[in-house]
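Since the structure comes first, as structure tokens, the remarks are kept for the end.
All protein chains but one are shown in place.
The letters A and B name the chains in turn, as written, and every chain counts its residues from 1.
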Amino acid sequence: MDSITKEKHIPKYINPYFGGVLLGILILFTFYITGRGLGASGAIKSAVVTTVDKVAPTHTESHTFYSKFISRDNSPMSSWLVFESIGVLLGGLLSGALFGRIKKLRVEHSPKITKKTRLIAAAIGGILFGFGSQFGRGCTSGAALSGTASSSFGGLIVMLFLFGTGYAVAYFFRKLWI
Amino acid sequence: MNKNYFILFGLLIVLSGGLLFLPEKTNYVQQSPESLMWDIVQPTRYISTDQVAKLIIEKDPLFQLVDVRPDYDFEAFSLPNSFNIPIDSILTDEANDIFNIEDVNTIFLSDDDIKADQAWVIAKRMGYKSVYVMKGGLNCWIRTIIQPQKPSESAPITEFELYNFRKGASIYFTGAELSTNSDIKQEVNITRKKKETVAEGGC
Partner (left out) sequence: MGPLIPLGQISSGWDFIIALIIGIAFGFILEASGFSSSRNITGVFYGYNFVVLRFFFTAVIVAMIGLEYFDYMGWIDLNMIYILPTYLSPMIVGAIIMGVGFIIGGFCPGTSYTAIAIGKLDAIVFTLGLFLGIFIFSEIFPYIEDFYYSGNMGNITISEVLGISNKLFTFIFVIIAVIAFYVTWLIEKKVRKTINPYKFE
């Protein structure tokens, strides 16, 4: 832990409470304008469906999962979440540029593990998260955040169990982070 | 600890606490004007007197009759098992209780269908969905059910069937035998009258 305090550069972030207030107001207006909350994992699902459809159209037509999202006229990519996710990327770019955080391609990892370990962990984490997000009908942004804000019981459940499990297993993966 | 945090959290607690003390809102959910106009234009809200007679005779439990005439008219003559809610009392709580029964369709009736139509529009705006109007009102009821017109000899068989039904209904409601006119007299009447196209319940 001591090596961390020796970092000479303190990153400029806005106060998390302030950020939270901003996000809360954003969620409020998202509901007000569109009647739905935010989301993120849905865009990846659209990407999966589109890709599989392009590569193997006969497979998707008969499949119970994919067939629900394929329509004759529109690509699954023309969905609200896809545009919103593109916006998230752009917004991150904007903020990163503003605060000087856009740098060359790098792997962020704890000094105690190697880059390779971190990348493998990211991949495994991604696969697990993607798989789980389908059961959970959303990720932290969609189900936990927007769901709880709109008083959905499912949203609350996902929030509690997601973070609860995080705390429960944090000890076993502590080497990755601290 | 930074005093700004106290202000922020204090504000959030006060705001959410304030929610608990807000008085109950009383805004009714209203139907939009476009959709109300559309519903007004549909003829499907009308129920013919024949259909109403059938519902009464069959003792159908899924409907109720609401007479919107003033109470003295109601005392003078009313349909069996109908409720009297004069149109100026249609927004009271008692009226609300009658309209609010689940799955039961409400049929408004008045002398003609003017007052019943008004009641229907008010009920629709209040959000009730299963409300209807008896077409022609009680005047039509008298003309079709209580004193049905015998159709001309050249009329299609359906008109005779309707007439027989109405005669039977008339007996049911008035409890008296209608005097049967001799056929000869009827014929004279018929040649002078124009043959009316009788749609079901036409008045």
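Things worth noting here:
Everything that follows uses one rule, which is that a residue touches a chain if its C-beta (ideal position, glycine included) is under 8 Å from a C-beta of that chain, and two chains touch if they have at least 3 such contacts.
These figures come from a predicted structure and were not determined experimentally.
Although it is not drawn, the missing chain touches A, B when the whole complex is taken into account. Along subunit B, the points of touch with the absent chain fall at residues 1, 5, 9, 12-13, 15-17, 19-20, 22, 25, 27, 29.
We take it that only the chains that are shown with their structure count from here on.
Between the Cα centres of subunit A and subunit B there is a gap of 55 Å.
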